[in-house]
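First the structure, then my questions, so here it is.
Every protein chain except one is present and positioned as in the full complex.
So that you can tell them apart, the chains are marked A, B and C in the order they are listed, and the count of residues begins at 1 in each.
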Amino acid sequence: MDFSYNDKTKRYREAVRSFMEENIYPNEEVFQKQLEAQESRWGEVPPIVEELKKKAKSEGLWNLFLPDEEHGAGLSNVEYAPLCEEMGRSMLAPEIFNCNAPDTGNMELLSMYGSEEQKEKWLHPLLNGEIRSCFAMTEPDVASSDATNIASQIENKGDHYLLNGTKWWSTGAMDPRCSFAIFMGKTDPEAPRHKQQSMIIVPMDAEGVTIKRPLNVFGYDHAPHGHAEIEFKDVQVPKENLILGEGRGFEIAQGRLGPGRIHHCMRLIGAAERALEDLCKRVQNRVAFHRPLADQGVIREWIADSRRELEQARLLTLQTAYQMDTLGNKEAKAAIAMIKITAPEMALKVMDRAIQAHGAAGVSDDYTIAMNYANARTLRLADGPDEVHKRQVAKLELSKYKEDTYARA
Amino acid sequence: MDFSYNDKTKRYREAVRSFMEENIYPNEEVFQKQLEAQESRWGEVPPIVEELKKKAKSEGLWNLFLPDEEHGAGLSNVEYAPLCEEMGRSMLAPEIFNCNAPDTGNMELLSMYGSEEQKEKWLHPLLNGEIRSCFAMTEPDVASSDATNIASQIENKGDHYLLNGTKWWSTGAMDPRCSFAIFMGKTDPEAPRHKQQSMIIVPMDAEGVTIKRPLNVFGYDHAPHGHAEIEFKDVQVPKENLILGEGRGFEIAQGRLGPGRIHHCMRLIGAAERALEDLCKRVQNRVAFHRPLADQGVIREWIADSRRELEQARLLTLQTAYQMDTLGNKEAKAAIAMIKITAPEMALKVMDRAIQAHGAAGVSDDYTIAMNYANARTLRLADGPDEVHKRQVAKLELSKYKEDTYARA
Amino acid sequence: MDFSYNDKTKRYREAVRSFMEENIYPNEEVFQKQLEAQESRWGEVPPIVEELKKKAKSEGLWNLFLPDEEHGAGLSNVEYAPLCEEMGRSMLAPEIFNCNAPDTGNMELLSMYGSEEQKEKWLHPLLNGEIRSCFAMTEPDVASSDATNIASQIENKGDHYLLNGTKWWSTGAMDPRCSFAIFMGKTDPEAPRHKQQSMIIVPMDAEGVTIKRPLNVFGYDHAPHGHAEIEFKDVQVPKENLILGEGRGFEIAQGRLGPGRIHHCMRLIGAAERALEDLCKRVQNRVAFHRPLADQGVIREWIADSRRELEQARLLTLQTAYQMDTLGNKEAKAAIAMIKITAPEMALKVMDRAIQAHGAAGVSDDYTIAMNYANARTLRLADGPDEVHKRQVAKLELSKYKEDTYARA
Partner (left out) sequence: MDFSYNDKTKRYREAVRSFMEENIYPNEEVFQKQLEAQESRWGEVPPIVEELKKKAKSEGLWNLFLPDEEHGAGLSNVEYAPLCEEMGRSMLAPEIFNCNAPDTGNMELLSMYGSEEQKEKWLHPLLNGEIRSCFAMTEPDVASSDATNIASQIENKGDHYLLNGTKWWSTGAMDPRCSFAIFMGKTDPEAPRHKQQSMIIVPMDAEGVTIKRPLNVFGYDHAPHGHAEIEFKDVQVPKENLILGEGRGFEIAQGRLGPGRIHHCMRLIGAAERALEDLCKRVQNRVAFHRPLADQGVIREWIADSRRELEQARLLTLQTAYQMDTLGNKEAKAAIAMIKITAPEMALKVMDRAIQAHGAAGVSDDYTIAMNYANARTLRLADGPDEVHKRQVAKLELSKYKEDTYARA
């Protein structure tokens, strides 16, 4: 296990940090103000976004997430981890570097499983940051944590596929730049459980695709990208849009989810670091009962516990990245499941303390802590709830001892 | 300790429950839709509110919170507790029964400490539900958990007072019906610490009173009442608006806060009950991995723990109510401090589990859980952060043993 | 719900308290010293025990646990609760008042289900404190939390029963005064699951009864009563020793366990109170980093949290007692299950903090905290592990909503 930052990582990290200091943090408020000044929160994108994207791209801070050297930066997970953590410090940052979910997952998916034609048409504009995309998997009517529950249909009609179903929590679907969805549904309900599902590319402007409404996360709408409920009603999609082949939806989902999950965790670590920083600064600048809050033993305990939890979550994430790099995503599945539980759990604890240290300001939008808390809470559900990941970890742990008999010592 | 519900309580409880079933729950969505249809979230109040208030008033379900028999229902805290709990099940309900913060606190304050003239002019319209009010205590620039930090000025100018200061988290101040604020500030910065502060009634339309902005709570704006940052700049207020006398602000604050705190706790218990109900219903209606979620041992543990925590918090609240009724608010201060910590802590745990059981739906506005979670979280800060209350409880506990020497057993 | 202490309770409580102050606390060390001075920890009982029993009996502080007015004090559960709590403050106390497990459970069982002959022969000497008894239910080879697993045999041989099986954790079986065991086993393995088991009285000196060894609890042997592993090999027991009838073992177990469980909880509350007292005294008498430990915010938080948890657990226990008194043990089963989880959980938290506040002294035998901690930990397992009780609570909670359908709000 070697987690040291190599020279390439150090250079990139320095560059990302500078970019954050110069371009991201000072523009967080600009972004909010532009958004509020829009006629609608959904039809437009604050201009600062494309400005900053252009800048990041020109500085070579672009598509760093993509291990594929042809299309991306060719960084390993261990190399990308500290960069992604930096980006996670601001909700504004990931898109600026073209490193934001769900586009990263979709790019990874298409670069791994897409046909040449699909890459040309959908992957390249995404890589260039010209369009955005969404992932249409979760359904309101079934427990999607068990992916076999997914009930949407992808019917093979000979010369095209016919799609029906309702999806929700499709992040990014509200964005006016969102051009296509990757849609998961059953091509063959009679096939063995893990061969029923397929994935297909659906243009957002296809007939029968209707955005029903945006969904809030706590009170946040996450405009302009948002999270949508989408109805797909008798949507005709050309056959060449099917990815990899009928019945291979599960296989693709497995491949897609590993990197997506670890990226969420890396970003959460950055967000938690920022919350802890805010906490430490705040308590040294507020006085109650004749001394700075920083002198209160209880607050010192919060700080010590936060630092301990943060370090541990980061190390576990790096270990996971290392396993993904050296053993492959499949062998790293227990590790991925563990950080998917651990990072949000840690972030929520750290952020909760930061909120408390800020008093009422902590739950407001004067700081980024409440917004990040809401986001971290959601990540205990997105890409599978904690409980599903715990089952997975336990199953693998128990399997080490299957043949044992166990006598009293 | 007798917590039994007497006949009066039982009758009221039945009536409040029926009213909730018939008029509140079915109109939660109506309220939201009316609010969303408004041109602005702040200038108007959804018409359903005044309709329902009229109805509740006509049924005698009005001002139940006020122990004063002349102006209110004359209920003790033990009698009011189960009614307030019922109201707490819906964010829409308390105002409908004219039992919502901060108006209840202000009514209590004026009925206890107001002059006859103040009662006539400000209390009676509040009791009638004709106007609303706010409480301007917390300040952005100081740790208001230590009330001696409050820095706003109330200068005695002979024939009037001159007010200066910035307040925030003044709940209800955004409401177009909000007619006055009770403002806390220093009349004499040189007086002994607990004699510096006074309270005064400020009409919201006084010159120099400027609403700077609404404040969000985890993204929720709580329109139409909201929480405001308010600037008071050289505001002239007539001398007769001063409450009780110069230097008596602390004394009033102490008297006001006890009932206000326990009402929050009662409501939280109701909100937590609703979350647990939602959880129990949800898990019996969702299937994952071939069985209802309700059959998962982990979810059963959530339910059992929630029920245990709920019962305990309710009992502690009833015990506190009993002490307030029989010993007075001052003697009950340890008990009040304890529930002020316990009820939000419990509610957050129960609601967090309910969110998790609902999947992504849990963080959305399709259920009331996320909104209530944000509210409960805020109540770990409002009316004093947990840490201040814990200090209080510990101090009283330690004082039992002050004279002891303690040898090894 | 009326938990007030009536006059009878108040009188008894005063008497028990005085007795504790005068006779129990000062003799805890005497008891330990006498025990250590014995040749063996198992063959004898420190003489102070019988001395004190005599005294308590002469003062009428005897068999207070037994609601039966003929044989006991005729106290309700609500009345007994504060007395039992007092006794729980010292591990030495319960036996002195003839209120110790498992004898109380056995006395209750015999007074409810025993034949006149059984009462005469076994109950009366127990009530008089002349003998002691044990309960032989748990088995080493099966998960006894599921009582249907219990595999010992009680074979009907026409004129007698033949018993075979190994039991363990039979508390009190090491005591030289232990005269009989109530033994649970299968009379009919083919009967319906809840009709297979019976209970029978086995004299400890019957042929085939062999004490295999004492069992330690975190290093404590709990001499002289201890916890034994006992082998029953071809033990012949007269037919009249069977309690209530063949196949009624479950029914009896259900009846026995309710009071036994709540008594444990009452005692734990007393033990936790003592730990909190010790904590409060200690921290006011130790100085570190220039101030008493009591001035450390973290320690104040421990105290506040302990007080909150203690109050809540006591109220939940009183509510349970009230339900048992007014609705019966069966209707109170959810409440009993809840305190069986809650009281040890609370006690462990309070005691853990008390240990920490005492430094290394806290884990030693210089205070009673570590010993009580070990005991409280065991009570998360004894009479059914937490998990079994949580299942029970959840099942009852879920059953409230069975018929519901649950639409999105």
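Points to keep in mind about this one:
Heads up, the rule we're going with is that contacts are C-beta pairs under 8 Å (C-beta built on N, C-alpha and C of every residue); 3 or more make two chains touch, one makes a residue touch a chain.
Note that the structure is a prediction, hence the values are computed from the model and not measured.
One of A:207, A:311 or A:331 touches the chain omitted from the figure, and that residue is A:311. Touching the missing chain, out of C:6, C:149, C:210 or C:399, is residue C:149. Only one of A:89, A:186 or A:282 touches the absent chain when the whole complex is considered: A:282. Within chain A, the residues in touch with the undisplayed chain are 1-4, 28-29, 276-278, 280-285, 294, 297, 299-301, 303-305, 307-308, 311-313, 315-316, 318-319, 334, 337-338, 341-342, 361, 366-368, 387, 389-395, 397-398, 400-402, 404-406, 408-409. Where chain B meets the chain that is not shown, the touching residues are 140, 296-299, 301, 408. Residues of chain C that touch the chain left out of view are 138, 140, 142-146, 149, 168-169, 215-221, 286-289, 293, 296, 298, 355-356, 359-366, 370-371, 373-374, 377-378, 380-382, 385-387, 390.
The rule is simple: only the chains that are shown with their structure count from here on.
The greatest centre-to-centre distance from chain B, using averaged C-alpha positions, is reached by C.
With centres taken as mean CA coordinates, the chain nearest to the overall protein centre is B. One finds 43 Å separating the Cα centroids of chain B and chain C.
If each chain is reduced to the centroid of its CA atoms, chain A and chain B end up 37 Å from each other. In chain C, the residues that touch at least two other chains are 297, 299, 301, 408.
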